[in-house]
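Every protein chain of the complex appears in place save one, which is left out.
Order of writing sets the labels: A and B. Residues in every chain begin at 1.
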Amino acid sequence: MTIDGQSVTVPPGTLIVEAAKNVGVEIPVFCYHHKLDPVGACRLCLVDIAPGPPRPQTACTTPVAPNMVIKTQSAMAVQARAEILEFELVNHPLDCPVCDKGGECPLQDFTFRHGYPTSRIDGPRLHFKKPIPLSANIALDRERCVLCYRCTRYYDEIAWEQELTTGQRGVQSFITSQFDQPLTSIFSGNIIDLCPVGALTSRVWRFESRPWDMTQTGSVCSKCAVGCSVTLWQRRGQLVRVTSRENDDIDEGWICDRGRFDYTDVNDPKRLRVPVVKGAGSTWNTAIDALAAGIKGKGPKLGISLPQDLTNEEAFLFRRLLDGPLKGAKVKMHGRTALPEPDPNQLLIKEIDDARVIVVVASDTEKDVPVVNLRIKKAVSKRGAQLIVVHPDGVDLDRNPHTVHVRNAAGSAAAEVEKLASHELLKSPGGPVAILFGDGHGSEDAADLAAACAELASKVGGKVMPLYRATNERGALDAGVAGWDKLDGVQALLSWGPPPTAGIPSSVKFLATWDHLQRPDHSRAAVVLPATTFAEQQGSYTNLEGRVQFLRPPIPVAEPLKESWEVLTELAVALGLELGYTGIFAVQRDAAQTLPGLADLAEPPSPTPVPTPVLIGPAHP
Amino acid sequence: MPDEKDQESVIDDVTALAKGLKTTLGEFFSPVVTTMYPEEKSPRAERYRGRHYLRRYDNGLERCIGCELCAAACPVGCILVIAAENTEEKQVSPGERYAKTYEINMLRCIFCGYCEDACPVQAIVLGPEYEMSDVSREKFIFTKEKLLEPLPPDVEARLKSKEQK
Partner (left out) sequence: MPELRGTVGGPVVTEWFGTQDLYKLDVYKQKGGYAALRKAMVDMKPVDITNEVKTSGLRGRGGAGFATGTKWGFINRDMPGPKYVVVNADESEPGTSKDRYIIENSPHMVLEGIMIAAYAVGANQAWVYIRGEYDEPYRMLTEAIAEARAAGYLGPKPMGIDFPLDIRLYRGHGAYICGEETALLESLEGKRAQPRSRPPFPAVKGAWGRPTLLNNVETLATVPWIVNHGGSEYAKRGTEKSPGTRLMSVSGNVKKPGVYEVELGQTFRHVIMELGGGPPDGRNVKVFWPGGSSAPVLPESMLDTHTDMEALAAARSMGGSGGVIVMDDSHCIIRAAHRLLKFYAHESCGKCTPCRVGGDWAVRTYERILANEGSQVELDILQRVSDALQNGRCLCGLGDSAGWVIDSTIRHFRSEYEDHALRHECNVGAVTALA
């Protein structure tokens, strides 16, 4: 087929908009989104197709055919698109200066590239009350809305939620939440990224900056074990925004609201920046010496609480300490599951797409691994997979009427999984089976369950995926530091990250904390070290499928903050262990050689370059 | 004939002298143009571009909506704007957005007036004032308080009476 004189070969069934991307021809779209089903509502993608009727047709709903000749620049197509853009602008308010989308707005860009050069719109515009808070995090501006229905379709198709809908009809149509109740879905933030205009904007980022003020860095989310790709936006040394970054292996461009909105602690003015010894500011040397003195030689009387977003590098250095001066210390990692180490040939997230039957055991995926939950939904609703859930309570996957929900008594999931082998759906699944299992937040015997799932997988021809929860649980398991010890009775405690969930044991006589925020417990601490956050430190996480991904900090480490590898190395020296690392790359190289699970640390890939927008010459009629 | 030559040159010299003195004498009787700055100030052109002002509406609300287009247009990057949201309790400017911080680094500013051009609400304008010398660099960071026009007298009186109550 030919697009604007360039011939292009694409697989059958490809839509014209997608084919045009291959040859760098821009066909403007509002309603079309490559992850949503096409609807042809905005009519902006009109092109001239031959052979065909002598009128413009939508490129977003028309699949290619052999020898098709498509003209995006014929007088008819150019005029049709300009007219649609003019229609979009008839009621669009002149909000660009105060609109958070201004500067990265497809409506602005398309109007410049495809619209009429001068405005012919006069007369009053339509008005709505604005802005309307859709939830604590999202603001809705109905005047700016072009009614592309991306948000409602996303809610319907991807998130399986019924919270967002359209009210009224005709020119009075507006987007509204169901019964005007605030949105509660954990996936709500994605509609901000989807919105092609400034109708849905983040209230967390609201008016923080204009898009051109910020620099962006492609990094990894640190909130759970899925490890979605995110873009971190920095302005004046502050992390001002987090958006999704499409990675088809993991997240397909969706992130959950935890990853998107839960970042303001990085910019907290009350953050710890200086080491504190006995309530007074001090130098790093003094603080580390005081810490070393408090924890040295304590053996099993020393307790250490690890944060869930410990990087692989930190885990490796910590392992060196555990093998040496801190031998015997009790370690407890935050938020981890009781799941054992995974099968090396485990299921990958993208393989869920092709599964014919998906079995989810002892996990409410929406809360534990949100974006994996979206994958499951995609496999079910778009690819027709069957779904079996084993869980004592109702879960969000039950929204599909065909879900087979086995309600087990807490603790009996392993027994139920064993019975599943003879289940009707699994007798001849007709393709791969995906078995995902959690630990029921401690209610199940994780080892039994893992064994039962592995056995089921071998019987029905499938793969298993243990659903870890802590961000870098896999990396900590690989490094051998993912402790599960009880901290009761320890005399000295190093609380790294937030304080232990069970609270600080009363037996503790020496408390040291290493955290980025001030917390009430710190008043008891003899030593408080300031920590860096995911937005400042370098390092890597291993996600629940075993993929090692690197953090790309958008914000420099501001003195007197120190990177964690440096702190750990200095602590090792103070404890009498000479590590001799001069930089994080040395740590990574050493870790890759020492621990087979961290072999991927050897060669950190170069950062993903920031994509440059496709600009095609003016198409004014 | 050296004498003749000498004679000619003398005439030439005298003529030249007279010519020069004519200008001098002429200037002597023409009006004085020197202004005794700083006691006396010369008038400035109507569209002279001097120190910036942030304007207000007649009701006292600030015009600036914190859109940062001035900062984007500024060729030397001397403007910093940080926006914030208006609330019902604190309505600083009409609409949703106002400038929480507005700073111009006058040491960098080249007084090109692009900011005034870029402003969609005619909030930032360059006034006629050009005397901004000072003794420290910090003082050349003009903050919003410094840039803002004073409140209209009636609004100020109203606010004051409110405060007294």
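Just so it is clear, a contact is a pair of C-beta atoms (placed from the backbone, for glycine too) under 8 Å apart; a residue touches a chain by one contact, two chains touch by 3 or more.
None of these values were measured; they are calculated from a predicted model.
Within the entire complex, contacts from the absent chain reach the displayed chains A. Of the options A:17, A:42, A:192 or A:587, the residue whose C-beta touches the omitted chain is A:42.
From the set A:22, A:172, A:283 or A:458, the residue in touch with the chain omitted from the display is A:172, counting the whole complex. Contact with the chain that does not appear here is found for just one residue of A:25, A:64, A:80 or A:548, A:80. Mapped onto chain A, contacts with the missing chain fall at residues 38-44, 46, 53, 55-58, 61, 80, 83-84, 86-88, 90-91, 120, 122-124, 126, 146-147, 149, 165-166, 168-173.
Rule of thumb we're sticking to: only the chains that are shown with their structure count from here on.
Of all residues in chain A, only 97-98, 102, 131, 206-210, 212-213 touch chain B in the complex they form. Residue ranges on chain B touching chain A, taken from their complex, read 65-69, 71-72, 82-85, 95-97, 120-121.
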